[in-house]
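Taken from a larger complex, these chains appear in their original positions, while the remainder are omitted.
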Amino acid sequence: MKLIVAVIRQEKLREVLEALFRAEVRGVTVSGVQGHGGELERVETYRGTRVKMELQEKVRLEIGVSEPFVERTVAAILRSARTGEVGDGKLFVLPLDKVYRIRTGEEDEAAVTPAPVAMDELLGI
Amino acid sequence: MHTTLVSSLALVAPGTPIRTGDTAWLLVATALVLLMTPALGFFYGGMVRTKNVLNTLMMSFSAMGVVGVAWVLVGYSLAFAPGGKWVGGLDNVFLRGVGLGGGSWGATPHLLYVCYQATFAIITVALISGAVVERMRFGAYLAFMAIWSVVVYAPVAHWVWGGGWLAQLGALDFAGGTVVHVNAGVAALVAATVLGRRKDYGRQALLPHNATYVLLGAGLLWFGWFGFNAGSALAANGTAALAFANTLFAPCATLVVWMLIDLARERRTTAVGAATGIVVGLVAITPAAGFVSPLGALALGAVAAFPSYFAILHRPRTRLDDSLDVFAAHGTGGMVGALLTGVFAQAVWGGTDGLLFGNPSLLAKQALAVLAVAAYSGVATVAILRGLALVVPLRRTATEESLGLDLVEHGEEGYARGEGAVLVLPELVPVGAPAHGDLVSPLSSQGFTSVEEAL
């Protein structure tokens, strides 16, 4: 089990989510963060006071995956989040001791496999 | 319908001459009172949780539509057309016979008077919403508004302002202390009781999500209230000036006293409290505005802070989830104002002499007016809500409450960030189908790619 943490550009979120779904990764937790790296900084002016904004808005993804999924998840993110400009972000892979699905108490692999029930409903869209 | 429409379109009733100065003022006053309803929306909307802000705003905004239409169709007539002691007649149904000349109300166009009174009906109904926010079904609320404005508001307005029994009795209500505030306050109390508490009430801290909106609303309410009170003179004369001054100075006093009580109790002056204090001062001076001296208004405003302050303090310790304290602010404030009118009113300023000027009987009449309005409003509101409940559930389920009424009732968020939002092309979701369920099953990867790129 690994926990994959990626910091990506805001405007890439949708593409990355799509790529993840195509890679059959269905569970993901997202949050808004701010990053500092090699990017150029914004200058803003308020009533004659100039400020440099050191932090850029980014999005952070956190995905718990079982071993067989690590590679494709990483690949999906790396591919879909890239623009080639400085500021594309970083991807971290962390070891994970244990995962639980809170609803059922299922552990590890079982905890991150999508509930089959959802599949039926797909037809209802 | 066609003939009725055409024939009533064709009618322009004559009237007495109008005066431009008075008309100018009544035009503005009417616009000011209408503005109070959006203002109330923000006053209330700031006090609820983020997930219910649109629903709370909509409870005020929709009142402008529903009550406005009901007023044109029958409300005005029931309140102000010649009638009996209890209710007006049907002469002005569909505004038939309403023209552009002056009349008993003053040297201003009849139609403008209809508008002015319409704005009062609208805000009165909207006031009640504060008691049922975050849980009432919006459809039931819309129906409630239409019925209540006709069945409760119109007759009560008739009693006091349309020549009904309270007018004949000699009870004073300059701009709506009983008609508007006691009436709405009691209805709110009853509605909160009938609807029951929010599921989180008393368990979780339900905080105002935007206190700046509460202040924005209070500021705009004060502004609009000059139309409400000084406009009630229905002329740009000395009485209007008196009512204006009292509407300025009474809330000044209430605000100062409110801040002092806050300071004494908490050593801090809350902003939501200050906004509330302003509104309570405005409510309290409403029945008295054209009848008491400015110094009397100052005293009245100062005194009126106490009952409402402590009512608001006490209410959360009870089982009563009058969520935004409509009763404590408007009901209590209106009652105190109506009674104090019986104390401070003065013939020399345009009222009847009150207790302080040697006439205790006025106070008795005031008390009777308060009781009568409270009783009728209470009973009728229960009846309407219980009746409605037979047809449609009045409140949302606990799950829907959790989701928030913005999503459930309006399918929107107040402050959407758009992260993770995916366009759904109309073809994908058949019209009418998913509807109120609000929830569809999760997107497959197909879902994502099916977004038509080449619009």
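Order as written gives the chain letters A and B; numbering starts at 1 within each chain.
Here is the rule we go by: a contact is a pair of C-beta atoms (placed from the backbone, for glycine too) under 8 Å apart; a residue touches a chain by one contact, two chains touch by 3 or more.
Remember, it's a predicted structure, so these values are computed and weren't measured experimentally.
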Stoichiometric formula of the complex, labels as displayed: A x3, B x3
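Criterion: only the chains that are shown with their structure count from here on.
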Inter-chain centre distance, chain A versus chain B - centres from mean C-alpha coordinates, in Å: 48
Residues of chain A that touch chain B when the two form their complex: 10, 13-14, 17-18, 21-22, 24, 26, 30, 32, 59, 118, 121-122, 124-125
Contacting residues of chain B [partner chain A, same complex]: 419-420, 422, 428-429, 440-445, 447-449
